[in-house]
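A single protein chain has been removed from this complex, and every other one stays in its place.
Chain lettering (A and B) follows the sequence in which the chains are written, and residue indices restart at 1 in each chain.
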């Protein structure tokens, strides 16, 4: 009798243990679900935020910077707007077909499309003010697939030429800036006649301040550009490295500009300051702080000279 | 003896089980509390971030866009600043009385107040440069209560005319843009004399670039406008839809502008590009990507023509 009573307690206890375990487990899974499911959107929204920052750079930053360099106002801004409007949907379209490697999800794809648009703007910067609007759009349609091929080969081990992860290029200095610049040189050689290339381009009085506006917007949002796809925990360190590199590069540019020309050229500030940003871009998540300032300070010497 | 010893082990076991369960439960509740309590502020701060983006649109975006459309510089900017400074506190004041439906909490209320200010700027855009400063402020005091009545009727089932949720208007295209535009037409008919309305308005050389700056700022931050009050998980999709619609709308505007006028008018770009943003606004969280581009591409045909 006692036996069986004990047995009952035993069974009840075992049952209550199983029920309690199940309740704890269920609550646990529910919490884990809510915690992680809510965690991800929050991180996604922070990426979206950096995507907006990059859009400021593309439209307002590049637009007004180019308005200066070539002395063009309206047409540089319109060209910028059209190039971005062709480049981003085209990249998303091609990426969604899975032609070059795997397709990315949602906000990552938007950011990669913005990177492609940035590279496109760098490539066309070389001929800005020298082509007609339909030519810009033709360039965009031509450029994006080649950019994506290059990106696939360098970063996703496309065609098996490089191992995945073999190339450190967090801020996209190699894929975005170098490819854009080289493609731009190709365009100058093929799409412009000598007369078109040598055509002098008029400037006006306020264009320098507009271009300073463009430079400053690029300066300010550069950390978001470099940190756009970095894991959430690395963002602050990347941001600080990029800001220190930009400070160092700005100062170095000033001293070199004064030393070489005996006076300060606003164009040097605009161009070479940003060279610091490009230079830190490739390794912005490896560099320690002192290295960041040193990278920033040394690179413009070569580029601004 | 063995019995009772076993019983002791049994009791000890049961006690340890209860203690362990309590410890797990307590830790669990503590974690759930910390996790969820910290989750909400983070989401609130992300809303605040979008609220700041909307402020950029209201002050810098609308301000500089209007500086162009009417050719006014200083006075358009000052009017923008005054209208926003009257509209936002007035909305928050009336909302906190609970006169039109329920009051919103904190950051949601701020965003709704910014929406009202956007509608007010659209309404006054029709008469910008034609009124005196005190008249603008009078308009703001008159406009906000009517806007809130309209918002209450359409979205909160005020007066029982529409069912709650019957009208899809995530990006506020109906409540904000249509009401603002219609109110503006009413103001032209009542507050301006024929002479005032026909008065031609001077422009100057750099105003087109300032207005491009305004257009670009509106373009860039439009996703934050549409996604301001959307649940955190939907934000990335809304943002991508809005950006694709804006790209499509920009391209369509360019082609229509060239086709209809044989040359590109900067005013068309500014006006019709943003029409794509308004068109996607109402349904930005339903549309799939291809639909977004198509909406963006078709709407400006009607509006820019």
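As a working rule, contacts are C-beta pairs under 8 Å (C-beta built on N, C-alpha and C of every residue); 3 or more make two chains touch, one makes a residue touch a chain.
What you are looking at is a predicted structure, and each value in this text was computed from that prediction instead of being measured.
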| item | value |
| --- | --- |
| Chain A, residues in touch with the chain not shown (by the definition above) | 14, 17, 21, 24-25, 28, 31-32, 35-36, 39, 42-43, 46, 49, 53, 205-206, 208-209, 212-213, 216-217, 219-221, 223-224, 227, 232-233, 235-237, 239-240, 243-244, 246-248, 250-251, 254, 258, 264, 266, 269, 273, 289, 293 |
| Chain not shown, touching residues in chain B | 6, 9, 13, 17, 20, 24, 27-28, 31, 34-35, 38, 41-42, 44-49, 51-52, 55-56, 59-60, 63-64, 67, 73-74, 77-78, 81-82, 84-86, 88-89, 92, 106-107, 110, 133, 204, 206, 210, 213 |
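Basically, only the chains that are shown with their structure count from here on.
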| item | value |
| --- | --- |
| Mean-CA-position distance for chain B and chain A (Å) | 26 |
